[in-house]
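Left out: one protein chain. Kept in place: all the others.
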Amino acid sequence: MTTALTCTNIHVDFDGFKAVNGVDLTLDRGEVHFLIGPNGAGKTTLVDAVTGLAKYSGSVVKDGVELRGKKVHHIARRGIGRTFQTATVFEQLTVAQNLDIAAGAGRSPWSLLRRRTVLPDNVVAVLEQIGLAGQAQTPAGILAHGQKQWLEIGMLLVGDADVLLLDEPIAGMGHEERDTTGRLLHEIAETRAVAVVEHDMDFMRAFASRVTVLHAGAVLASGSVDEVSNDPRVQEVYLGASHEQEAIDAATA
Amino acid sequence: MSRFFATRAGVWSGFGAAALVLFGAAPLLLSGFRLGLLAQFLCYAIVAVGIGLAWGRGGMLTLGQGVFFGMGAYLMAMHMKMADAEFRNGHGAVPDFMELAGIRELPAYWVPFASPVFTIAMILVLPTGFAVLLGFAVFKRRVKGAYFAILSQALAGAFAILLIGQQSMGGFNGLSRFRYFFGYNLDDAVNQQMLYFIAAGVLLVVVAVALQLRRSRYGELLVAVRDAEERVRFLGYDAANIKVVAYAAAALFAAVAGAIFVPVVGIISPASIGIVPSIMFILGVAIGGRASLVGPVVGALAVAWAQTALSEQFPSAWTYAQGLLFIVVIALLPGGIASVAALTKRFQAKSATVEAAA
């Protein structure tokens, strides 16, 4: 298990509002690392910062390289992939085209100007892995909600991302799909670092290797599911949000 | 039908049929005057192919194609004025319109345009280079959507006003009265027909280039940028580079069209490249179908033909028609005529499984 990404003392400031206020976080390969916390805790903003969308102070280091100040696409080329709360795929293009584009960030201009004759091997492999091999020629726009989210994860895989930041990857999924997704995440995490921003506590308990709780832009607690669930500060923070409180209660009962 | 045209045989037969019409039927059936008109319309169609690429596939609503069209046109016109002056009064002579404006000395920036090679090189390089520069300046800073549209429109306005102010570029009246095109007398009907063939040939080449761009991986990427630019960036691409290519290609097409337009029509003036003419280029593309390959060509030809047929007899009605076409087509049929076929097909095959063309 090696450390893939180290965030140190991250601050994000929106015109005086401190959305992220001094967060330290490390993501290790081999782990499915859940980021939880009430709305407005700064989870998504933290992901925005790491991926270059939001300006921040502090430091984000991946494999010895400082990422702060780099452009979004340069950070992506360094192997950091992210998904969005609402699945963002290229709806007019087919599943195979979506993956082919995601696999091709390093292509030469010359190869870009020619037609694709066969699908690259890694695209074929990932199609299988995310369970969309049968839909390769389907326009992504007509995929089911859950399938879009798998496609989005698949796009990060073919792009050789080894740090995956997933924003609510099971939003709107049924039970079976959730379990499939959870198993997929662990399969992916064997060689990569996976961070999951999530509200669903059942999902978190079932699949988290490690949990970090954010509150008001700062890290409240970090550790295993049990450690975090038993932390009195975590319980207090969740008192306000009832259903999540029940989830924590159920976990600690 | 559309399935057939997606195959290799389909593409070749499509081009073959177009060539047959353009190079066989049209010159046989049309009088010299009408063939000249058609050549002019073909120039608009060349511009339209570029707009289809930048706007339809790339999502960049370029309301300033008149700038690139105008650059190509003026560069060509400068050479032709120089050549005419040299023919009349010898080397280094001042073109006739400058004499009238009281300019005795040839401005320095005119001098190299005596060379046909330099002129053609400039037509190919200058507008495209300008588009690349402007594209980088704008797209790198993620200026897009409406902001880009307004900037491109302002550019067209500024360019037209700049030209009006330049007496050494013909000012308000522009450049006109050309006699020779690279040594060929423009009064000769044979040479006029040659110009038509050039326009037709260039149109076919431009469509072929656009087709290759659309079907390549780049073409898929361009659509991806159009629909979700941020996503493309998060996959590790610099979206600005992708957009610049389509924008520059559109600029190049427009410039070449402008360069052919000048000998065909015999005049270029700020009135045909400013804000209104620039946005009028859009109309044909919208009617034909912005995202399709042939749609913009058909739309541009149809609008140009209607303009010629109607605008002199019914100027008022034609303006109303233009306005209403903008309103009706864009609001109700954003895919243009090209989408009608797809819509009816979808309607017929509503219950059938949806198959996607790869």
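Just so it is clear, A and B label the chains in written order, and each chain counts residues from 1 on its own.
By our rule, a residue touches a chain if its C-beta (ideal position, glycine included) is under 8 Å from a C-beta of that chain, and two chains touch if they have at least 3 such contacts.
Here is the rule we use: contacts and distances are computed from a predicted model.
As stated in its UniProt record, the chain not included in the shown complex is "Branched-chain amino acid ABC transporter permease", which appears among "Succinate dehydrogenase / fumarate reductase cytochrome b subunit", "Branched-chain amino acid ABC transporter permease", "histidine kinase" or "Sensors of blue-light using FAD". Touch with the chain that is not drawn comes from one residue among A:Cys7, A:Leu35, A:Ala54 or A:Val219, which is A:Ala54. From the set B:Ala18, B:Leu126 or B:Val143, the residue in touch with the chain omitted from the display is B:Val143, counting the whole complex. When you scan B:Leu106, B:Leu155, B:Leu175 or B:Ala291 for touch with the missing chain, the hit is B:Leu155.
Considering the whole complex, the residue from B:Ser168, B:Gln322 or B:Ser339 that touches the absent chain is B:Gln322. In the full complex, chain B contacts the hidden chain through residues 59, 61, 134, 137-138, 141-143, 145-147, 149-151, 153-155, 157-159, 161-162, 164-166, 230, 234, 275-276, 279, 282, 286, 316, 319-320, 322-327, 330-331, 334.
We adopt the following convention: only the chains that are shown with their structure count from here on.
Remark: chain B residues 212-213, 215-218, 220-221, 223-224, 227-228, 230-239, 354-356, 358 touch chain A in the complex. Taken together, the chain A residues at the contact with chain B in this complex read 51, 71-73, 76-77, 81-82, 84, 88-94, 96-98, 100-102, 104-107, 111-116, 137-139, 142, 155, 159.
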